[in-house]
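A single protein chain has been removed from this complex, and every other one stays in its place.
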Amino acid sequence: MSTLAVEATPTFPEVHYLNADYGWRSWLFTIDHKRIAWLYLFAITGFFAVGGLMATLMRLNLIEPQGLLMEPASYNKLFTAHGLIMIFFFLAPAIPTVMGNFLIPLMIGARDVAFPRLNLLSWYIFMLAGGVFMFSIIRGGVDTGWTFYTPLSTTYANTNVLSAAMGIFISGFSSILTGLNFIVTIHKMRAPGMTWFRLPLFIWAMYATSIIFVLAMPVIAITLALIALERIFHVGIFDPALGGDPILFQHLFWFFGHPEVYILILPSLGVMSELVAAGCRRRIFGYSFVAFSSVAIAAISFMVWGHHMFLTGESVYAGVVFSALSFAVAIPSAVKIFNWTATMHKASVSHDAPMLYAIGFIGLFTIGGLTGLFLASMGTDVHLHDTYFVVAHFHYIMVGGAIMGYLGALHLWWPKMTGRLYPEAWARFAALLVFVGFNLTFGPQFILGYLGMPRRYAVYPAEFQVLNVMSSAGASILAVGYVIPLIYFTWSALKGPVAGPNPWGAKGLEWTTPSPPPTGNFEVTPIVTEEAYAYGPQEAHVG
Amino acid sequence: MWYGFPLKPDQASTISVEWDYLFYFLTGLTVFFSALIFAFVFYFAVKYRRRKKDEIPPQNEGNLPLELGWTIIPAGICVFIFVWASQLFMRSQRPPTAATEIFVVGKQWMWKVQHPEGPREINQLHVPVGEPVKLTMTSEDVIHDFGIPAFRVKKDVVPGMYSTEWFQATKTGEFHLFCDQYCGTGHSHMVGTIVVMSQQDYARWLASQMNTEPMAAAGERLFGQLGCNTCHGAAAKISGPALQGLYGSEVKLQNGKTVTADDAYLREAILGPQGVVGYPALMPTFQGQVNEEEVLQLLAYVKSLGPAAERKTNQ
Partner (left out) sequence: MAEAHSQVAVAEAHDGAALVAHQFDDFQQQAQADSFGMWIFLATEVLFFGGLFCGYALYRNLYFEAFTAGSHLIKVAYGAFYTVLLICSSLTMALGVRAAQLRNRTSLMVYLALTWIMGAAFVYVKLRYEWYGDYLEGLVPGLNFAPHGESLEIINHFHATLPHVALFFVFYFCMTGLHALHMVVGVGLLTTLMIFTMQGKTTEGNYNWVEIVGLYWHFVDIVWIFLFPLLYLIGGRYL
């Protein structure tokens, strides 16, 4: 066992990207990818708070079978807004726009992304989209569910469908431009010697995510535009009363929608590889299998949309094909889990907060993935479809997976972003709270779904109350787990101890620059001569 | 609040037994693999915890047999589940030919049920135990979903088309009926009760209902009221196609295609803007003049005419 050279006293650089320039203009008109990452961080933290508050209100309401707080009409608006905000304004942008923006140029040894001005434009488009969407919420909200199913959304809903759809439509362009920027950056901006198979796995995941951004977002944009047309001009594109086909909408929506859910989880899978590598001081076991599994997930994700429609009267033969392809997407996900677990074998496993999030992630993602099999199986999907089982399943992936990954990423790279450390004990405690609170919130929902409780119900039969109360109790623990990091991160940014360039002793180009890095990232363009995660000499294969 | 705290739903139909086997298998699989992964992760996290701040563990590049193993074994398990689940699905979708047909119309936010014998119900469905029942369903507005957890059946009810669902109840009693597809403000109020009765009780219940005009008879009455018999009647002067023996037969369209005159075909003939696409467009549309329930009655009437009436749609 070899050891690592740890520097004596960490120092804080005098000039870095955060103090290179002052004043609000230097932030709002910045084209530095690291500052744009901060702009996004503030924006999505705001959206997360709003979306989280809505979730809290929903869980409170569900304590009583007849509704504790509100009428069904308000509850419907609440879950619609919760879904749309969390998916389009928090989860989809979270890791790509904050961690991706900050890290991609640093990890590949570039001075910035390929199109810095386009990058800033993406943020403005995102803020415009968020503004339009919040406007629709303030005007009274929208109650179609995040899926905008027709003909409910086109003909029957009398809420603010148009402005909400407009917000989502605009946000799509922000995502497209971000994805485009990342693809070009990863292709064209890599430092000399940084070959594809030397890239950190986070970059592979971001690459796969960007491809989905570019190919899936235009489809939802055009679909929402058609909804708007139908609502404004009363032409029958999707309404059967006017000659249209409501099922066409579902095809178009889920052709976007299923790749979209991989947009939410793929970045976290990339983060996981970094957390595990840094937490174990180990090259990821089976690097190329993990890298290709990201690409495989992205590719297959475009061919499984029909599994959302087993019960719409879709041909059973089409259903069989979609079901088989949905099982196929489980395999690369399983490969990732096995490889991370194998990486921990005989490693030097840290118990710092980032690794705790990684360990939690492996467990929750395993459960989330396996319960996905219930829904990919046509037979079992019949009963579980549109019940709380589905809600629990995708929250295990979205919250247990994507948000754990996002928090883990923040904890790992926070010292790089700010140059300061956070209180480790509090961070571990918060990670534990999130894990416990999460399982208590969503575990009971699996049983509720098995019992048959439909999702999106404002009122429910009394026999489901006990499990709902358990779930709401868990949600309160989860909420505390999310608030604690907000407090200590704020403290750390202002007064935290100096971190130094590489507090974790991790490998990767981003750890070779000062923390916080200078505006141009690297004083000289780095030349890469070794694999990713080259922590030490390779030993012979262990059989 | 602790009253009736169930951990598993009622098992009250033939398919629910088979469904539960598959569900238990998948649950077992999930618990096994989750426990396995958790155990490994926790064991490694404790056994190989970082003991010195600056230690570097031995590196391990990967292992091809292991990689192949944990790709192929899960793939094999997936194929096994896939075959099992798809077979179950196929069976659960194909109603037996001898099924009793009941008609359901979904509407924001209620379920309207018609029995062929005449009785109608709202948010309730009375069915006999031990007999296959086939539901033919459509919606008057948005997409709904007719789900009965105790029977493990569920199907979207889509406007503009007929969807079917079948079950054979094995237990008498009352069970939940839920709308499972979000359908607007009153979605969570679009619930009802499935009442499963013994066959004698069911016959008695049918007889005791107010409305005992069979659907076919109601359809025949509508047929006269709407003036359908001017063209389609036996003694019609303007000759529309005769309806005797039409149901289930093959119809040749102008564009050369041949279609089967099933529920969907007849519905389009009545409600389509100018009848069936590809059929001479002489008949005016009846959209707006008849509601979905009345269309079902007209269908029942057409089915009752002629020799093809015994044939079932699902062939």
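Each chain carries a letter (A and B) given by its place in the written order, and its residues are counted from 1.
Keep this in mind: a residue touches a chain if its C-beta (ideal position, glycine included) is under 8 Å from a C-beta of that chain, and two chains touch if they have at least 3 such contacts.
All figures in this text were calculated on a predicted structure; none of them were measured in a lab.
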{"item": "Candidates A:162, A:248 or A:321 - the one touching the absent chain", "value": "A:248"}
{"item": "Contacting the left-out chain in the complete assembly, out of A:18, A:114, A:291 or A:410", "value": "A:114"}
{"item": "Contact with the hidden chain (one of A:141, A:236 or A:461)", "value": "A:236"}
{"item": "Given A:221, A:297 or A:506, the one touching the chain that is not displayed", "value": "A:221"}
{"item": "Absent-chain interface as seen on subunit A, which is shown", "value": "105, 110-116, 176, 179-181, 183-184, 187-189, 214-219, 221-223, 226, 229, 232-237, 242-245, 248, 251-252, 520, 525"}
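Here is the rule we go by: only the chains that are shown with their structure count from here on.
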{"item": "Residues of subunit A that touch subunit B when the two form their complex", "value": "1-6, 72-73, 76, 143-145, 147, 149, 151-152, 155-157, 240-241, 243, 245-247, 280-283, 285-289, 310-313, 316, 319-320, 323-324, 327-328, 330-331, 334-335, 337-339, 341-351, 355, 359, 362-363, 366-367, 370-371, 373-374, 376-383, 385-387, 447, 450-452, 454-463, 465-466, 469, 505, 535-539, 541-543"}
{"item": "Subunit B residues within the subunit A interface of the complex", "value": "1-9, 19, 22-23, 26, 29-30, 33-34, 37-38, 40-42, 44-45, 48-63, 66-67, 70-71, 74-75, 78-79, 81-82, 84-90, 92-93, 108, 141-143, 145, 147, 149-150, 152-156, 158-161, 163, 176, 178-189, 191, 273, 287"}
